[in-house]
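The structure under discussion appears below in the form of structure tokens.
Here the complex is missing a single protein chain, while all its other protein chains stay put.
This part shows subunit A:
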């Protein structure tokens, strides 16, 4: 009977095209707005670390003196990063920050490009599952002793070397030669969870250089630098020795036992720092947060987004109330035909089902049109209001979610009109037709 009802629904829609179009428009606008906000919320809420989310931990230290900052900072100092790197507990670990360098090749005809560069350790690539097209990370020795090695991504490789295996080639960074040791494939986790301070939804860097070169090359920090006290920082060495929080630090702890062990190690480290008088506050402590906790801590998905989703759902409800009125008018107009159908053997349930299928079809059409509205709205938001491209992408799941929400919402709106029409007394209309 479902296909029979579907056929009747289609005929009914064709019979009253204007009224049907009004209903489809009403639900499509509600769905379009709901899907737009839901999409932004969902894209912002994605945990890009996937299965490794619970094995990767950001490290934080409550190291400031009393009466400064009442919350734990999301970054740590260079001193702490240096000390933390001595721990043997993590499977992998990496300190990092963002800098900017002029990139060029040995070809004098190629103009230099100012690039955002990630200064990090070799473990970074395995830590975050960065895929390599050619080569790989730099040696561990480079992390210990320094070395002019660089990893670039495929896009930059294409721009400066014309693509292909560029391992072994030389790239000039601020006019200094760095040897390319790896070319990474397309990799752009969104949100950029390993560094949410510098634009959680910005693209990943195209260039990666060893952290061990920072004291030598004195890379500037292009990220947030937060100090809880005034320090007279004149030289790069002053910065390294300061209490300025400017580095991100991640560890991989692959088992609960490892996690516990590292938490104990971190607690011991804090106690040691207290003993030497560096950490002065009584509640100084270290914390580790897995990726989900980290995104939550940094409020990557602002509360505003949730409110917006709620408001858009309310708007959808308003659209559905309008649709309910239109459905009621449309269905009651059909009461004589329903009277005939009831007289010749249709039960109330069959009449109810027929009308619910019609409502579902209208909802489905509304959902499809709503998806188009959502796509257009995201395009408009990204082009006019600089909404991050990763957020403006219509998630594939919306192709399923939109019709499901639209059909369900339409059916909810259609229950009362369908019930009214199937409850009418057929004999009233048989004589009057």
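To be clear about the criterion, contacts are C-beta pairs under 8 Å (C-beta built on N, C-alpha and C of every residue); 3 or more make two chains touch, one makes a residue touch a chain; residues count from 1.
Everything that follows uses one rule, which is that contacts and distances are computed from a predicted model.
A chain of the complex is left out here; the name its UniProt entry carries, from "AIM24 family protein", "Phosphoribosylformylglycinamidine synthase subunit PurS", "Pyruvate ferredoxin oxidoreductase alpha subunit" or "Phosphonate ABC transporter ATP-binding protein", is "Phosphonate ABC transporter ATP-binding protein".
If you put the hidden chain back, the residue from A:188, A:347 or A:383 that touches it is A:347.
Which of A:220, A:337 or A:395 touches the hidden chain is settled by the complete complex: it is A:337. Think of the hidden chain as still there; on subunit A it touches residues 1, 4, 11-12, 15, 336-337, 339-350, 425-427, 430-433.
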